[in-house]
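Pasting a structure below so you can have a look.
Yeah, one chain of the complex is gone here, protein chain that is, but the others are all in their spots.
As written, the chain order gives the labels A and B, with residue 1 at the start of each chain.
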Amino acid sequence: MNSVDRAGPASAKNASGDALRVDGIAKRFGGLRVFDPISFELAEDEILGVIGPNGAGKTTLINVMCGMIEPSAGRVHLGQRNITGLPFHSVSQLGVVRSFQQTNTFSKVSVEENLFRAKRFCSKRSGPDLGLDDLLHDFELAGHLDEPSDKLPYGLQKMLGLIMVLATRPRFILMDEPAAGLERRERIRVDRFIEHARKVLRCGILIVEHDMDLVKRLCPTIVVLESGRLLAKGPPAEVLARPDVINAYLGDSAD
Amino acid sequence: METIVSTGVIGISIGAQYALISIGFTLIFGIMGVVNFAHGAFYIIGGYFAYTLTSLLGAPFIFAVVLATFLTALVGYFVEIIVVEKYVSDHMATMLLTLGVYQIMVTGATLAYGAEPVDFRFPISGALRWHGYFVPYSTLVVLVVCAVAIVSIYYLVFMTRYGIALRAMADDGAVARAQGIPAARMFPMAFAIATGLAGLTGAIVTPILVLEPQGGEAILGKAFIVVILGGLGSVTGATASAFIVGLIEAYSSVYLGGSKGALALFVLVVLILLVRPQGLIGSSARKA
Partner (left out) sequence: MVSDRRRDFKLDLWGIVLLVPLLISPFVTKDVLISSLTYQISIGVAATMGIYVMLRMGLLSFSVPSFMTIGGYAAAISATAGWTDIFFLTAISFVAPALVAAPLGAIVLRLKGIYFIFITFIFNEILQILLFETPDLTGGANGIPGVPPATLFGHELAAQPQLVAVTAALAIVAALITFVVTHRFRAEFTSIEENETLAESLGVALWKYRTIGFIASAGVSGLAGFALVNMLSTAHPSLFASWSVNSYIAYAFVGGRGTLLGVAVGSALLIAVTNYFSAFANLSAGLFGVLLIVVMMLAPSGIVGSFVKLADYIRSRSVTRSAPSIKEKQNEFG
């Protein structure tokens, strides 16, 4: 099953035509330069992978794109709208929602309560049924609805986090290492999630990942971030064969 | 002109007192994540210990002050071990626990000494008068003592191995522990030092002002103002803003009269927070 084929043309835009675009964004913390001006675009219904050695600035990139921190330079656009500097919650309300690398749920309350809240908080947008029950079933969460979420195994907590993101009806999902901490056999669930999200909402998806198999499976286009620079962009087969990309990873185990 | 200078000296003296109190408060927060709502109580029991030693046991004042400081630190040590230790880093829990400790200590003081102020006097009276300048001797003594204490604390925190370890704990507790710094042994000592400072301030200042069980309430409020301005957790920030607050207080009580000084200070703090939420000196932004 080649998910890459199903991804569609890389820069296709759907009827609303809005893309999530970063335009020359850079970030420094005091004297520490995290990344230099970077530009790229994520269209609706597109999947873009972001890879790179540790410390390359990938998580900071997501933090900037979703509004958790402000860029030191450059702008983030959602369609025509400049969303740079908007508070984190506003960016989520506009439909750009992130997931977290570590498990992040409302730990003391039940799975059902977690989902209830996620649906409620971004209820501005309504629409057809999201089919969350199917996902709950596929990810073996359906039998645990009344359990406190911190009692679930790590993998299930992560999948719950992803379903909560979907419950907010995002237009773009920024996934921060969705496979991190998942066992090998659980990682296919990420594929399933992305397939489902694109089917019901035609989300644009950005995946920061270390699991190269997953990246090759799911992303028709990837960008490589190394020492804060955008090193390469293109289809995985091509990019991963480049000598400068291979060099960037020497000494870094790519799973 | 003379009034300005005299008031300035008084302001610096007040600032030194606030610095001692606030450094202790901010140290405990920075290192242990403990919000010590009982800090004002340690201030007054320092005073009560000194009072007991001088007025009831006839000890010389200096000796009484030194011993009162140690006794207060001892109380602080045990409070930390018994009550606070397990809740380090939990702001809300330590707030409530120290609030409880505060009430117990104040009630204890009321039971032992009565609710009315006691007759505790500063041994040196009179003032330095020279060409229109007027500075009470007691103010000068307090200024000198506090300055010495501040310098000692700076030496301890910035120069000694112990102090460096404390600051490592404040910066990154997990890493510090991983390096072998024994957090559990250091916290009670740190708490003792901080409360000892409050006790020292109480021992020398309450004979000038007043010694009564409610005397600690206002202290906490001052500490809050100082650390808000200086940035919570910063020793240098607390020191600098303590002197600023002391000077503002002295000048506004002389030139504005009455309690308008406190009002002016509050308005100032709110304005500063509007413009610079990280305080005058603090560096970490405080986004809600």
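Here is the rule we use: a contact is a pair of C-beta atoms (placed from the backbone, for glycine too) under 8 Å apart; a residue touches a chain by one contact, two chains touch by 3 or more.
Since we're looking at a predicted model, the values are computed, not measured.
Per the touch definition above, the residue from B:V101, B:I153, B:A183 or B:L197 contacting the chain not shown is B:V101. Shown as candidates are A:L20, A:C122 or A:C203; the residue that touches the absent chain is A:C122.
The chain not shown here is touched by just one of A:S72, A:Q93 or A:S227, and that residue is A:Q93. Contact between chain B and the unshown chain involves residues 35, 83, 86-87, 91-93, 95-97, 99-104, 106-108, 110-111, 115, 214, 217-218, 220-221, 224-225, 227-228, 232, 258-260, 262-263, 266, 269-270, 273-274, 277, 286-288.
Residues 66, 87-90, 92-93, 97-98, 100, 104-110, 113, 116-118, 120-122, 148, 164, 168 of chain A touch the missing chain (whole complex, contact as defined above).
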